[in-house]
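With one protein chain withheld, the remaining protein chains of the complex are depicted in position.
Which chain is which? They are A and B, in the order written, and residues in each are numbered from 1.
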Amino acid sequence: MDYAFLKVTAGAIATFALYSILFKENSFYRFFEHVFLGLAAGYSMVAIWQDTLYENWWLKMFGQPATATATEVAGYWPYALLVPIGLMGYFVFSKKNNWMSRIPIGILLGLWSGQQITNWWRTFGPQILGSMKPIIPNDFSRFTVPAQSVRDASGALTPLPPDQLEIIQNTVYPSVAISNVVFLVTLLSAMSYFIFSYEVKGKFMTGLNTVGRWMLMMGFGAIFGNTVMARFALVIDRMAYVFIEWGQQNLLRVLGGG
Amino acid sequence: MSIAERMMNVDRRILYMILAVVVSGALFIPVNIPATPDDSSAGVYVGLSEIPQDKVLLIQSDWTLSTRGENLGHFEALLRVVMGQNRKFVLYSLADPQAPQVARDALRVLNAERKDRGLEPYILGQDYLDLGFFPNAENTAQAMGSNLRNLWANRKTKSPNGEIDIWQSPVLQGVSKIEDIGALVVVTASNTIDIAIQRLSDKVTIICMCTGVTGPTVLPYFSTGQLKGLAIGLKGVYDMELLMTYGMNDPASGENKITNPKYGVAPKLENSNTYGRGRQYYGALHGALALIILAIVLGNVAMLTAKKAEAA
Partner (left out) sequence: MLDSLAFLALPPNSGQLIGAVIGALVFGAVVIIALQRVPANLRRPIVVAFTFIPGLFWVLKWLVPEPINRGPNDIPNGPVDAMGFWFQDNVTVVNDIANTTAAFLLGLGIFSLLRVHLGRAVKGKKGAFYSSVLLVCLVSMATLGFINWNQRTFNDPDNRLADEANWGPVQYGFDLLFGGLFQQMEAVMFSMIAFYILSAAYRAFRIRSVEATVLMGSALILMLSLMGAVDFAISGVINEASDGDPGSFLNNFKLTVIADWVKAYLQVPSLRALDFGVGLGALAMGLRLWLGLEKGGVS
């Protein structure tokens, strides 16, 4: 039995064990659930040290002596002050002084808060701009957007030359204008659903509110469809792991003496 | 008990079993299913192909095996394109302590694949850098935008010439600030793409490959150009594999050519495997989606039938 087989077999057994909960609660599942939690916590300890504290804190605090290929780096002792700040977080378990755990959390929240104004504009500025779409057509010669590609000699589609494409893509045909109106109505009605600062009264506002609710459902439908794809992809991957990676590529190989 | 009532009370375990059987069966018959790559996925492939050859890429790998079914396919497709085009890259993670190790394991497999094709494997310190995990995503991304050189100052990497400062490595030659980077590619299963857009979108081209769950909330960024490309979920993986195989508007692909007037020509990928998990899983995804659509329809038919019977 080689290592590759041992590794993939361990994974397959764990997969069967955890899936057994779908049938009913059992101790096989419970055992592997605790194995999972233990390994997760153990790995987090390693990762926090090797990928974060060692590089961002330890080496900065103690510096690095010169080597054959690198120059000396000085140490900055004030980094040691991060130890008491970090340890204050552990006062969350103290009945008397648990307020101190708010200090490191406050530092992180403060840093996050200070970034919000510029971040908001960088995120939503282009989106506000992108929502200003033309709703009056500038070409009534046809209703829909003309074809942007032609068939070549082999029968395959080929895009038109760039100058022609630029004209087509920047022209507002009636169908584009109608689509843009739909876009704006959707955006504004869905936003109106979040107006909580005054009472929604009158036919227009209640109607807009109702349309907004329907439009939000359109968005939630997209979220649902994509979520279904995502979750099914994970099951497909698990089945591929068990039946192909373990069964076909390893179990059959070992049973066949390969 | 009527048929409708029986249908409505079917044991959940039967449904689970049907799903397992449908997806497992489809996995054994991998076929090339014809599909049209989404505009957003095409943006990923064309965007990567348009980056000048001498520019380094930042790859922010923010996924673990919890989303292996989607993100491993994204990551493999991305590295196949990047390595197939002989580009240098810097790998790091902002989302999860496990993420760097998962990326390293995937990179090891792809390096073995290159060796099998008679190509030189990617070497740490020479072709790529591995900077590990930064737990505070918000501040790290903010600092990357403000002062990349200082942020990564004095970091060491292994290399064929022993341990060196990362700024001495060929990977970061010509880079002193984030604007010198070719593109930031975020492979993610969480909101770290929002964090990157909030802090870096006005300084560097951003490309995203994300899970289906994250995709809808990221889609508005693609429509405004804040993202150059966006591959969503398993369909995004398969789109990438098709684009690697046939290119975009590439005349060399003949009658199989993928055409999209919104983009220029991006040649197909030579010297690399193109099909992978996307092709293997896409048929099974068809089965699973057909099953849930059928389940929704049958559930509603059963409800309506039961209602009718009740009224009668």
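Quick note on the criterion: contacts are C-beta pairs under 8 Å (C-beta built on N, C-alpha and C of every residue); 3 or more make two chains touch, one makes a residue touch a chain.
Every value quoted in this text rests on a predicted model; they were computed, and no experiment measured them.
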| item | value |
| --- | --- |
| Contacting the left-out chain in the complete assembly, out of A:46, A:200 or A:252 | A:46 |
| Touching residue (missing chain; options B:153, B:252 or B:265) | B:153 |
| Absent-chain interface as seen on chain B, which is shown | 8, 10, 12, 15-16, 19, 33-36, 39, 64-69, 97-98, 101-102, 105, 108, 124-125, 134-136, 138-140, 142-143, 146-147, 149-151, 153-154, 158, 162-163, 176, 216-217, 219-220, 223, 233, 235, 238, 282, 285-286, 288-293, 295-296, 298-300, 303 |
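To be clear about the criterion, only the chains that are shown with their structure count from here on.
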| item | value |
| --- | --- |
| Chain A and chain B: spacing of chain centres that average the CA atoms, whole Å | 11 |
| Chain A contact footprint on chain B (complex, rising order) | 13, 16, 19-20, 23-24, 27-28, 66-70, 72, 93, 97-98, 100-101, 132-136, 138-139, 142, 154-156, 161-165, 168, 194, 197-199, 201-202, 211-213, 215-217, 219-221, 223-226, 232-235, 249, 251, 254-257, 259-262, 264, 277, 280-281, 284-285, 288-289, 292 |
| Chain B-touching residues of chain A, taken from the complex the two chains share | 22-23, 43-44, 47-48, 50-52, 55-56, 59, 64, 67-71, 73, 108, 111-112, 115, 119-120, 122-123, 126-127, 129-130, 148-149, 154-160, 162, 165, 169, 219, 222-223, 226-240, 243-244 |
